[in-house]
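Apart from one protein chain that is not included, each protein chain of the complex appears where it belongs.
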Amino acid sequence: MTRVITMYSERVMDHFTNPRNMGEIPDADGIGEVGNPACGDIMRITLRIEENRIVDAKFKTFGCAAAIASSSMATELIRGKTLDEAWAVTNRAVAEALEGLPPQKVHCSVLAEEGIHKAIDDYRTRHGMPAKSGE
Amino acid sequence: MTRVITMYSERVMDHFTNPRNMGEIPDADGIGEVGNPACGDIMRITLRIEENRIVDAKFKTFGCAAAIASSSMATELIRGKTLDEAWAVTNRAVAEALEGLPPQKVHCSVLAEEGIHKAIDDYRTRHGMPAKSGE
Amino acid sequence: MADGRSRSVYMDHAATTPTRPEVVEAMLPCFSERFGNPSSIYALAREAQVTMEKARGRVAEAIGARPENIFFTSGGTEADNWAIKGVAAANRKRGDHIVTSSIEHHAVLHPCQALEKQGYRVTYLPVDGYGLIDPAAVEEAITDKTILVSVMAANNEIGTIQPVAAIAKVAHDHGVPFHTDAVQAIGAVPIDVDAMGIDLLSLSAHKFYGPKGTGALYIRRGTRIGTFMDGGAQERGRRAGTENVPGIVGLGKAIELATADIEGRNRRIVEMRDRLIRGILETIPDTRLNGHPVERLANNVNVAFRYVEGESILLMLDALGIAASTGSACTSASLEPSHVLTACGLPHEEAHGSLRLTLGHRNTDDDVDYVLSVLPRVIERLRKMSPLTPG
Partner (left out) sequence: MADGRSRSVYMDHAATTPTRPEVVEAMLPCFSERFGNPSSIYALAREAQVTMEKARGRVAEAIGARPENIFFTSGGTEADNWAIKGVAAANRKRGDHIVTSSIEHHAVLHPCQALEKQGYRVTYLPVDGYGLIDPAAVEEAITDKTILVSVMAANNEIGTIQPVAAIAKVAHDHGVPFHTDAVQAIGAVPIDVDAMGIDLLSLSAHKFYGPKGTGALYIRRGTRIGTFMDGGAQERGRRAGTENVPGIVGLGKAIELATADIEGRNRRIVEMRDRLIRGILETIPDTRLNGHPVERLANNVNVAFRYVEGESILLMLDALGIAASTGSACTSASLEPSHVLTACGLPHEEAHGSLRLTLGHRNTDDDVDYVLSVLPRVIERLRKMSPLTPG
């Protein structure tokens, strides 16, 4: 197990030490909180959405380096994207953008994908659209 | 086990490297052969006996250093002794004279005692006396 | 955040310690010169054997035992496995129940779990908020099927020192042998196997400035225990395998140095420990000390920071040149929160947010100052990132 965790990619370490988009958007248009303190990971994604497009995305994360880097990378990936494009950003895309994650940390990128989905669905339901997760 | 065998006393090493009374008395008055090649020890004690006294004693031994040293020491101990005195030389006396033997080598001194007894009994039976071992 | 790599502060001595130069020096001749196999009978081997027996004497002396009751192993894990599985196998006809604690090292817990799969029953005793085991609970747990009580002398994560003598007494009152994992205690707590009633004791050299891969199991004469490693007649037929002579010599040297004047040697470390604890609790809010405030290893600091996660703390400290741990080294990659901290009653997220700093003899007051100067910033930074942080 330990073999790999000590071998975070440089990209993970970069996003961990210099996280992009850290913080919380006041009066956000969409909010997604996922994870569970018992598991040691909680992510809170906040979005500013204008004309169906994510114009700003921020995160707050309680978790390991992989969780922080995944949040940071995920918010980077969805900024400027339409909601449909952002929805299509998979955990694999996040992990690949980070030059890979150790096997036991892949769930962090899954959490990031879930956080984005939850924030978009929050926006959708607030605007009378059905949640896509339920589809 | 090995702990001890490599720690033969100096006296054992002395009697092993410079064995006393090695050889075979021709036309001996008493001969005792004990041991078993399967166990790795055979001792052959030959005695020259004059007026109930051991005037010469020699040994031949197939066996380990302890067996050779025990034979050497045993023959030393009985030379000049009366047959009764020689009979009373115990394996403990042999081992003590050797400054001790490792536990798993004590049987070598027992063999030496047995060899002396057998050689004396050989003399006794040849001279019409009952064997003492049977007593 | 500034890269502190120029600075290097090692505060993970509970995970492992650097081997002392004197120890390495003692080991060196055993590699290429006095290299004989102690089981052989010629002079070269005899030499190896003599040095090995000298080391055995030193280990024995350090714990008040006789040399013939010390058996060298490949480390603490092997000693624990041997003690637990060896006693279980040799006493199967007598009983099938083991009493241990819920905060043991995995080297004790996992052998116990392996035995459970074979049909043995194991009681894992709870601990109080400080990580202490109650001897009365041991008493209650013992049945007429109990064949072993195993409680560690000091915990590797929180540093809590157990009332070993009292627990041993309870075990003996019921005719049950007592094993203690003293891997963290050697060099930190005076140990006397007779005075404390210890029948089996595990130790590991690399925890007290000796080499990795060498340890020992003390077995009181008469204790019913099977073999664990079968093969050649080494260690009086009780632990097979060509002896790691350099390692054993290193163990002997290290334990001699570590157990001479324990209190005196640790005085400075205790001072640093207390300054670290005080400094952290005073400068960082929402923080608490894990483990016992007094019955505590001289070198152990373990604090829970609310709202942040341990691995992140470690990696940020690492970037600043500080080596620390979140729990036992073996589990620092695990997703599970520490079983020790949860047994002490910490909620999961605080267990996840705990930091262990364990001091050593190379540490200086400057090191303490440095940690105290950067740690608040690290915690603050992570808390700013955390959705759990209030306000």
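Brief remarks follow.
Labels A, B and C are assigned to the chains in the order they are written; within every chain, residues are numbered from 1.
Just so it is clear, contacts are C-beta pairs under 8 Å (C-beta built on N, C-alpha and C of every residue); 3 or more make two chains touch, one makes a residue touch a chain.
Values in this document were obtained by computation on a predicted structure and should not be read as measured data.
In the complete complex, the hidden chain is touched by one of C:T51, C:S150, C:S204 or C:S386, namely C:S204. Looking at C:I41, C:A166, C:I262 or C:L372, the residue that reaches the missing chain in the full complex is C:I41.
Note that of C:T16, C:S102 or C:T389, the residue touching the chain absent from this view is C:T16. Residue positions on chain C in contact with the hidden chain: 5, 8, 10, 12, 15-21, 23-24, 28, 31-33, 35-37, 39-45, 73-78, 80-81, 105-108, 110-111, 113-114, 204, 206, 211-214, 227, 229-234, 240-247, 311, 314-315, 317-318, 322-325, 328-334, in rising order.
As for the chain not pictured, it touches chain B at residues 1-2, 5-6, 13, 16-17, 19, 22, 24, 33, 37-44, 60-65, 67-68, 104.
The definition used in the following text is that only the chains that are shown with their structure count from here on.
Ranked by separation of Cα centres from chain C, the top chain is B. For this pair, chain A with chain C, the centres built from the Cα atoms lie 39 Å apart. As a whole-number value, the distance joining the C-alpha centres of chain A and chain B reads 90 Å.
For the pair chain B and chain C, the distance between mean C-alpha positions equals 55 Å.
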